[in-house]
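Only one protein chain is missing; all other protein chains are in place.
So that you can tell them apart, the chains are marked A, B and C in the order they are listed, and the count of residues begins at 1 in each.
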Amino acid sequence: MADIRIELLGMKLRNPTILASGIVGSTKASVAFAAANGAGAVTIKSVTRDRRDGFANPTIITFEAGMLNAVGYSNPGAKQAAMEFADLSDIPVPVIGSLTGTKTEDFVYVMQQLKGCPFAAIEMPLSCPHTPGFGTMAGQHSPEATKEITKAVVKETKLPVIVKLSPVIQEIADVAKAAEKAGAAAINMGNTAGPGMIINTGLKKPVLSGTAGGISGPALRPLAVRCVYDIYKAVKIPIIGTGGVMTGNDAIEMLMAGAQAVGIGTAIHYRGIDVFNKVSKEIAQFMDQEGYRSIKEMVGAAHA
Amino acid sequence: MADIRIELLGMKLRNPTILASGIVGSTKASVAFAAANGAGAVTIKSVTRDRRDGFANPTIITFEAGMLNAVGYSNPGAKQAAMEFADLSDIPVPVIGSLTGTKTEDFVYVMQQLKGCPFAAIEMPLSCPHTPGFGTMAGQHSPEATKEITKAVVKETKLPVIVKLSPVIQEIADVAKAAEKAGAAAINMGNTAGPGMIINTGLKKPVLSGTAGGISGPALRPLAVRCVYDIYKAVKIPIIGTGGVMTGNDAIEMLMAGAQAVGIGTAIHYRGIDVFNKVSKEIAQFMDQEGYRSIKEMVGAAHA
Amino acid sequence: MHDIPSFSFSRPARLEQPQAVRIEQIVDEAKNIKSFYFSLDADCKAGQFLMVWLPGVGMKPMAVSSQSGKLASITTAAVGSFSKRLFELKVGDRMGVQGPYGKPFDLDAGKSFVLVGGGYGTATMVFLADQLLAKNKKVTMICGARSKEYLLYTDRFKAMKMETLYCTDDGSFGRKGFVTQALKEALKEKPDCICTCGPEPMMKAVLGMAQEAKIRCQLSIERYMKCGIGICGSCCIDPTGERICTEGTVFDAKRAAALTEFGRYHRDGSATRHDF
Partner (left out) sequence: MHDIPSFSFSRPARLEQPQAVRIEQIVDEAKNIKSFYFSLDADCKAGQFLMVWLPGVGMKPMAVSSQSGKLASITTAAVGSFSKRLFELKVGDRMGVQGPYGKPFDLDAGKSFVLVGGGYGTATMVFLADQLLAKNKKVTMICGARSKEYLLYTDRFKAMKMETLYCTDDGSFGRKGFVTQALKEALKEKPDCICTCGPEPMMKAVLGMAQEAKIRCQLSIERYMKCGIGICGSCCIDPTGERICTEGTVFDAKRAAALTEFGRYHRDGSATRHDF
């Protein structure tokens, strides 16, 4: 069997699949569950300064091409999260902390609160498309804002900082370069697209209580792959390719576009919690058949 | 059976389905074929100043959630198109001319060339996501550029001018308002999203020769519906909802979001050229079951 | 034509979106408890739940309390903003319904069953009784409530071929006392399996008795639910992280006993902890 282990930001991963932020992940047990089902690393659900209930339900629905969500960063707040993730010793894979905020100070505050948690890296979405005050709705996805927030958080921690971008910007390379310059250790490309809306024609209403929500799953993949491809040409820091990865072949598309690892979220709905095991197996199968000996050989191969 | 006829920009349509631009449409015969299969109106493929071969093949592929295309505005140029569409008397439905360009002068030039063609309206995409020099790659989707180009073309013709927008801008209402102010008679919302990329993992290359292409079909629908919903709140001119309409229910989602008619392109691949007949029948079926007597009653219903 | 493995997988056929259904019948079951009947084009099993959507209000998980042909029902207790708005609906009104979700009870866990229900958990138990009786199982139903006016389905139970034991805290109907009392007696007959759904302290007590008596036990557990489809994580339970909406709602005694959180605390929609 092919060797599918990777090294990323000093983390040793048994395979290149990473649980994406916000798909389960509010509790230590929930990320442990993904780890028990094969994830190479896991990301917690993003934490904000204060406790948030998020949008009222419905918050998550599917359509024939993927998923729509407008959860709205529900989380117990930084202090409670710091307690929840204080001890990660029984989780067998690296745990990535995720934090977000409406203002730069909030990002810094949450980072300070989470300092005691034994995370392997810190991720920051600047890219949620559907929560007022956050991400693209607050302009955090511009090169300028990306630089400012990244700089402030990098100063606050010794951990590698992963900046998570939005696929909605066509000039995505500019944003990635801004993050790199500001000290980001890696790019997660990226968050959900849109936002999109589904209307129930019988009840004549948008289904999500937030009316519009981020698009994930198969519908998102070509967009995410293109963004990874564009960023790979622009920056030297590693890329985590996230968006619509369902199968080993999808993961390899991401790798060939330039990612060193892949985030997986929505696929849990399509293929079950053990999608991490399944995708890892499929990657190995592909490598055996095609004669690759390491994941590295495939990274960026589509650029040759 | 419910009455599914509509009036749009002075055109009388037997049903609210319109063949979208660039899905067949380079020849009179090809739009006649869509009309023969039930389209309420048809749009020709966009015409540019000079003849264009567009991108090399592959130009169109599908993925599990939709379609990717990077055709690149191949067309025989304004003069030849003017001859092709000089006489439309044997086409039983309104024909909408479509034109585009890299500069405002080009839009005006093509408009002048097509003056002799008996089109019922003129549409202009300012929104192609994958052709260098055009649409979003040239910034034509900004409110400012939209205003400038729309003004210039509106001055040149007595026909109603439909401006076709890109779903990639989150503040889409601003663009629609700019178009309305500049004299647009309607908004087509809208063009493909992305662009996206598919990599063939065996050959290690992006499949489209243009590397990235516009995303259409089911993957696009929630994005397009959300944009229609946002625009409906911002402008008074009618909206044509285009993007991923596959079924009668999808069409009604568009109507309830605020569209008065729907564009259909990619669905021809999923359901055949007679998708116009099928969707029209399904709309009527829905109306009968739910007790609607006219299309108008459904337009914007999701805003109540 | 693939030289390359394509790793196809079967996509879920169903869209996880609420569908508009029309309320066909509303039944007053008890004080502040109503059943809503509507036609549902899906097969439900006892232990499963539906997501019920009231536009502009919310969407909440509700156990299936019956299904006969296409007619299904939920039984709701009026406690807060959502359930109170649901109570305002009339026959002919519409609501959104999505599902069913969750792993159901194992109907083949034996020949004789004792069912223990409390509060609106009885909704799950009456539907389970329907399904067990259809399989010719022997069923004993034990229902608990504060007082007579809170007892559910008394007419439905009467029409079913099983023994039903009522317990009320104030003795206003059936025996006075907790369901555990009645269960103790019922266990003397050595049933093959105990099934329970209701307030968590009650279920915890039932679980303890079942383990002591070495009788098989299945529990339908509730946690805060947003998505119902295994994505949001709001229903994940400590320490395994299992999703009640997907790996549950039904757990057997062994798996339930491993849940350190069970009977002790739960989380709300922001994942903030609350003790029972």
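In the analysis below, contacts are C-beta pairs under 8 Å (C-beta built on N, C-alpha and C of every residue); 3 or more make two chains touch, one makes a residue touch a chain.
Everything numeric in this text was worked out from a predicted model, so none of it was measured.
When the omitted chain is restored, the residue from B:A182, B:V207 or B:V225 that touches it is B:V207. Annotation: of B:N15, B:N75 or B:T242, B:N75 touches the absent chain (contact as defined above). Set against the missing chain, the residues B:G54, B:P118, B:G133 or B:G183 yield one that touches it, B:G54.
The chain not shown here is touched by just one of A:T17, A:N188 or A:T201, and that residue is A:T201.
Touch with the hidden chain on the side of chain B covers residues 23-34, 36, 45, 51-54, 56-64, 67, 69, 71, 74-77, 80, 84, 198, 200-203, 205, 207, 209, 246-249, 265-266, 268-271, 273, 278, 282, 285-286, 289-290.
By our rule, only the chains that are shown with their structure count from here on.
Centrality by C-alpha centroid: the chain sitting nearest the overall protein C-alpha mean is A.
A separation of 33 Å divides the Cα centre of chain A from that of chain B. Listed for chain A are residues 63-64, 198, 201-202, 205, 249, 286, 290, each touching two or more other chains. Among the residues of chain C, those touching two or more other chains are numbered 4, 11.
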